[in-house]
Structures are given as structure tokens and as C-alpha cells.
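Take a look at the structure set out below.
Missing here: one protein chain of the complex. Every other protein chain is in place.
Presenting chain A:
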Amino acid sequence: MAELHIIGQIVGASGFPENSLFCKWGVHTGGAWRLLSGLKEGQTQVDIPQTGDIAYWSHPIDLHYATKGLQGWPKLHLQVWHQDSFGRCQLYGYGFCHVPSSPGHHRISCATWRPLGSWQEQLAQMFVGGGPQLRSPDLIYSGADRYRLHTEAMGTVELELGLIMRHFDKYGVES
């Protein structure tokens, strides 16, 4: 009956071709985990930075989990979206990272990628926006077949997570 608090924020993103970005995020856990309180998925606001490349969101994450096993340690999956000047949203990147397994403060930068698509799609993307997306976004954190995808590297998302673990030592998990 160990408990895990994940408290932190999605700080922002950098390195994307455009900087008017927002982020959809979610935490995926295995069956042994139970969410006691908090929201395990959400979406940030759109940040349109006036200067600089980094879009800041400072979106809070506050989760409290109880678990009966280590399997399925929480993973954080992200989707960075871009809102263009017409107000259209298009996918800019998928990212995924494990929630750190040691307590304390962590600064995580999560690299993102996006499916490339065929050249026709790329051409279309250049002119009319949009772009290929995963049909099942579960693939972000569970895909064994991902090597088949042609992808393009996008920017990184910065996260700051603080972890508090409780009673893990009772079950022989040293941290």
C-alpha cells in the first residue's frame, strides 16, 4: 500500500518550429495503481511567447497514487500541439517519459517526435497545415511496432516533478 505523490509542473516547450504551443498530457499507469486524487490528464493553455523560443505553460500536475506493486510505474505522455494564426490546431509532437522512480525534485526534458508521413502529406502540411497523427495515441507509450514509423524529431518539453514516496520501504523497495 505504498503511495506516490507526483507534484510538479509542465514548465514549457522549446525547439519547435513555431512557438504558439499547447500541450495535452496524461499519466498512464499499470493495473496495480490506483489514483487517489488528482487529475491524471489535461491540457495546458496556448502560450504565444512574445519573445524567445520557449513556450511557457507552468501547468500544474498533482497526483496521488496508491499502488500494490511496482509494475506499471506511471508514465507521462505528452502531445504538443500548435495553434496557428488561423486558430487551427495541428499536432507538433508526441512525447513520453517515465515518472522518475526516486523521490525528490526532478527536472525532466522529454524529447518529442512526430510522424512524418508521405511526401504528399508533407507537402500538404507545408501549405495547408495539419499532418499525420497516430490513429491510436496509445502507441506513444505502448508501441512495440514504433520502429515502423517514419518520424521527425521535434522540440523538447520541460517538466519539473517532485516525487514523494511513502511506504515503499515497507515492501523492500529502497529509494
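The rule we apply is simple: a residue touches a chain if its C-beta (ideal position, glycine included) is under 8 Å from a C-beta of that chain, and two chains touch if they have at least 3 such contacts; residues count from 1.
Assume contacts and distances are computed from a predicted model.
K.L.:
Tell me the UniProt name of the left-out chain, picking from "Coiled-coil and C2 domain-containing protein 2A", "Beta-adaptin appendage C-terminal subdomain domain-containing protein", "Protein transport protein Sec24-like At4g32640" or "T-complex protein 1 subunit epsilon".
P.N.:
Its UniProt record gives the name "Coiled-coil and C2 domain-containing protein 2A".
K.L.:
Give the residue, chosen from A:Cys89, A:Ala111, A:Leu149 or A:Met165, that touches the chain omitted from the document.
P.N.:
Considering all chains, including the one not shown, the answer is A:Leu149.
K.L.:
On chain A, what residues meet the omitted chain?
P.N.:
Counting over the whole complex, chain A touches the hidden chain at residues 1-2, 32, 34-38, 64, 66-71, 118, 148-150, 170-171.
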